[in-house]
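Please find one structure pasted underneath; my questions will follow.
Only one protein chain is missing from this complex, and each of the others stays in its spot.
Which chain is which? They are A and B, in the order written, and residues in each are numbered from 1.
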Amino acid sequence: MIINSRFFNRSELIGFVALALVLLVILPLSLDVFRLNLVAKYLTYAFVAIGLVLCWGYGGILSLGQGVFFGLGGYCMAMFLKLEASSVENTKIQSTPGIPDFMDWNQITALPLFWQPFHSLTFTVLAIILVPGLFALIIGTAMFKRRVGGTYFAIITQAVAAILTILIVGQQGYTGGINGMTDLRTLKGWDIRPDHAKIVLYFFEVFLLFGCIFIAQFIRLTKLGRILVAMREQEDRVRFSGYSVANFKIFAFCMAAIFAAIGGAMFALNVGFMSPSFVGIVPSIEMVIYTAVGGRMSIFGAVWGALLVNFAKTGLSESFPQLWLFGLGALFIAVVLAFPNGLSGIWADYVQPRIDRLLASRKSKSGAWADNSVADGAPAE
Amino acid sequence: MLIGHQPKPFLLAVEALTVSFDGFKAVNNLSFYVEENEIRVIIGPNGAGKTTVLDLICGKTKATSGSIQFRGKELTKLKENQIVQTGVGRKFQTPSVFEDLTVFENLEISYPRGRTVFGSLAFQRDDAVKQRVEEVAEMIFLKDRLDTYADQLSHGQKQWLEIGMLLIQDPELLMLDEPVAGMSVSERAKTAELLNRIIKDRSVLVIEHDMKFVEDIAHKVTVLHQGQILSEGTMEKVKNDPKVIEVYLGH
Partner (left out) sequence: MFGDYSIGDLGSIFVMQGFAGLILFSVYVLMALGLAIIFGQMGVINMAHGEFMILGAYVTWMTSNAFQHYLPSLFSGYFFLAMLLAFLVSGALGMLVEWVLIRHLYKRPLDTLLATWGLSLILQQTYRSVFGAREVGVELPQWMLGSLKVTDSIEVPINGVFVMGLTVLITVVVSYVLYKSRWGRQVRAVVQNRIMAGAVGINTEKVDRYTFGLGCGIAGVAGSAFTMIGSTGPTSGQLYIVDTFLVVVFGGAASLLGTIASAFSISQTQSTLEFFTSGSMAKVLTLLAVVGILMLRPQGLFALKVRK
């Protein structure tokens, strides 16, 4: 057999089952709603991290502007929720009722044109995918068709993140400015704030996350996935094998943007607000570290990376706020210098061989033990 | 005499080709023609512009002026991948294979199907692909190494793999840049045998320094010097050209 035709190989299957167990059973049973909602917030970054696995890990395209797409998705969702929260009855004390409060504070008297379609949920859902997707398509086409890549691309995406942040902060009448869009309440009349809603939203998010994992895994297994790897190493060889390298890069970048946007939209729903502090240079580069910690080539690793780094961040900044930046800084350096393949690399290099050896020695010692190991969830090859 | 004599249509017609890098003309007003099934070897001292000529034909470098016609199509206006799709294959001087992929996957990527983004998403590894990959792998002496990652291969094996990747594209014009450089003696012999087998039914443009190898395979030799043609013709003719002896062979 030349290739494993199964969707997940053995270790990926273990990874999948483990993640499903943790996210669907262990965490919901062991955490209170507040903490579970925190996990939901962390998981929104996992969407971004999965996108970065495709784009950076596989395609070798480092985007330092994923916050842009996270933000665009988040703002699209938040605009819909904000409009619903700004009904005429809710805002009758304003000088112009029926428009979001921050517009009223900024002496805007009518809903701007680009806000109008966000009354429709269908439009909003489409916009969450299409706005960031098209934006990535434009940036990607402009850059990759002209063979801009590597560090130049990273810097330019970073500049785009800076531009969008300044724009959002500066245009507060249209965007809510530095405070962002707060006080989001209901989705089609369904209150997103109480505990039971948070739980429903959590499970919905995990469901979407697994959807994205499946899509990413599918892409990885097709020839396109192999072309991405090939491109990362020998761009010219791919080009001289008859492929338009730019188109493949654009595709990977757009997928990463769409995943990030879904994460952003779920952020607005789960956390109940959206602000420019999730858009700019600093959050964008932090999103890269989630992927780097999890392992830039590992889809499941990316999810773990997003969870663990954020747990550490919350834990450390609650108790030792000064330590967090030292820790994060050290994490960047350590992951690059010592563990370029992150947690999944450590797992593959140190843990997996031990498990394999253990299983192998058990198997060779006694047949009964071998049967047990199969029952343990590690099917024999 | 001219009446009734139809000139054979050339497969590749390079005319008045010039490229200048910041004022330096690496290739200067160069014209040459390659016929169907012709094996043409380009020789010349270092810096003569040999690799640049291949770069220009395959689109890696854009020409400053002049034209390159392949089967009547103007290549200077096409992108690299489009040039490949018209039937021009290029092997680089240093082996460029995908080291993080297996030999099978390397060959499969070069298989000419599903070359668009969505085509590659829908690409299925069917029997036709497997058969062709195995067939090519056999020719390049790597049949029992299909599952090996390319970074495990020796230098010579990587060169063969890259030749195989070109072969599976089935190009009408094959361009090879020093295919036997850096190989051991036995690898060299095997490569000569491989090349002799694959150059049938197609035109080949080779850059090579190994004179014995050149004599073995060349139909016609073009000697480049300072971006221009110094001499052109059969090996015998070129070898006895006093200008060639002075700048190249004499050394």
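Here, contacts are C-beta pairs under 8 Å (C-beta built on N, C-alpha and C of every residue); 3 or more make two chains touch, one makes a residue touch a chain.
It should be emphasised that the depicted structure is a prediction, and the values quoted were computed from it without experimental measurement.
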Which residue from A:166, A:200 or A:358 sits in contact with the chain not drawn here? A:166
Specify the residue from the set A:76, A:238 or A:285 that touches the hidden chain. A:285
Out of A:200, A:330 or A:351, which residue would touch the omitted chain in the full complex? A:330
From B:28, B:52, B:120 or B:203, the answer for touching the chain not displayed is B:52
Since one chain isn't shown, list which residues of chain A touch it in the complete complex. 60, 62, 64, 142-143, 146-148, 150-152, 154-156, 158-160, 162-163, 166-167, 169-170, 281-282, 285, 288-289, 292, 322, 325-326, 328-333, 335-337, 340
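Heads up, the rule we're going with is that only the chains that are shown with their structure count from here on.
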Between chain A and chain B, what is the separation of their C-alpha centroids in Å? 44
Within the complex, which stretch of chain A touches chain B? 2-3, 219, 222-224, 226-227, 229-230, 232-234, 236-245, 247-248, 250-251
Chain A contact footprint on chain B (complex, rising order): 58, 60, 79-81, 84-85, 89-90, 92, 96-102, 104-106, 108-110, 112, 114-117, 120-123, 125, 130, 146-147, 162, 165, 169
